[in-house]
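For reference, the structure is listed below as structure tokens.
Of the protein chains in this complex, one is absent; all others appear in place.
Coming up: chain A.
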Amino acid sequence: MADPLHQFQVTPLPGLDFGEVTLPVVGTVHLAFTNSHLAMTIGFLIVVLFLTLVTNGAKVVPGRLQAVGETLFGMIDGLTESIIGHDGKKYFPFVFTIFTFILGMNLLGMFLSFTATSQLAVTATFGVITFGLVVIVGIVKNGANFLKLFWPTGAPLLMRPIVGLIEFFSFLLRPLTLTLRLFGNMMGGHIALKVFAGFVATAVIGAAGWFGVLIFPLALGITIGLTALEFLVAFLQAFVFAVLTCIYLNDVVNLDHAH
């Protein structure tokens, strides 16, 4: 039986392994179209196709599919509006893109044997893009005032450098926690699923003897429950990523009137 970590292996798809290629700037890389690429591409296509389908025959009174799309859209719209405020509309496309893409890949992971968001490289890219955008927006919008983010005016004067230092390091930790939250949740959930599914398989093939009669219903029930929980987590993590992106953007967009 395959171990629970087997599902996270990135392997080139048959016939799409291009071997070692020497590129001008990067150097020698192993070029291949892997199952991770495939999962991300399908996730991207599903998001684009879904939103195209939703907006294609848009009616004043929405049908079922259009209602789903409008709910998703309205949810993120309300999120940016309520957290970032008046300027929220400007950042809505970024937040919505990240939300739908992560949601698409998370949900796809429940149907395919591979979850793109359980790869540290994928979630780290999301974390770094978000962090980079926050820093760029902060510097472009505020200039040198950006450093005021690390100068807590609410604290006593003596404590300000110390609190500011802590603020600075917690700011630098943001991409790390964004990355690890998504990665850890998806990987942990799928490991737990696979472990309990493994118990079911062990009981069914009779490896546990007569004891399997007891293990089988228990493990199968837990697997079903965990599957339902994973669907919740898949949505929740995408939502949390969007909310945190909004909160981090709000820190730098409304720097003057927030502190």
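Throughout what follows, a residue touches a chain if its C-beta (ideal position, glycine included) is under 8 Å from a C-beta of that chain, and two chains touch if they have at least 3 such contacts; residues count from 1.
Methods note: contacts and distances are computed from a predicted model.
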item: Which of "Aldehyde dehydrogenase family protein", "ATP synthase subunit c", "ABC transporter ATP-binding protein" or "GDYXXLXY protein" matches, in UniProt, the chain that is not displayed; value: "ATP synthase subunit c"
item: Per the touch definition above, residue among A:L180, A:V195, A:A208 or A:L229 touching the missing chain; value: A:L180
item: Where the unshown chain meets chain A, residue by residue; value: 5, 79, 177, 180-181, 183-185, 187-188, 236-237, 239-240, 243-244, 247
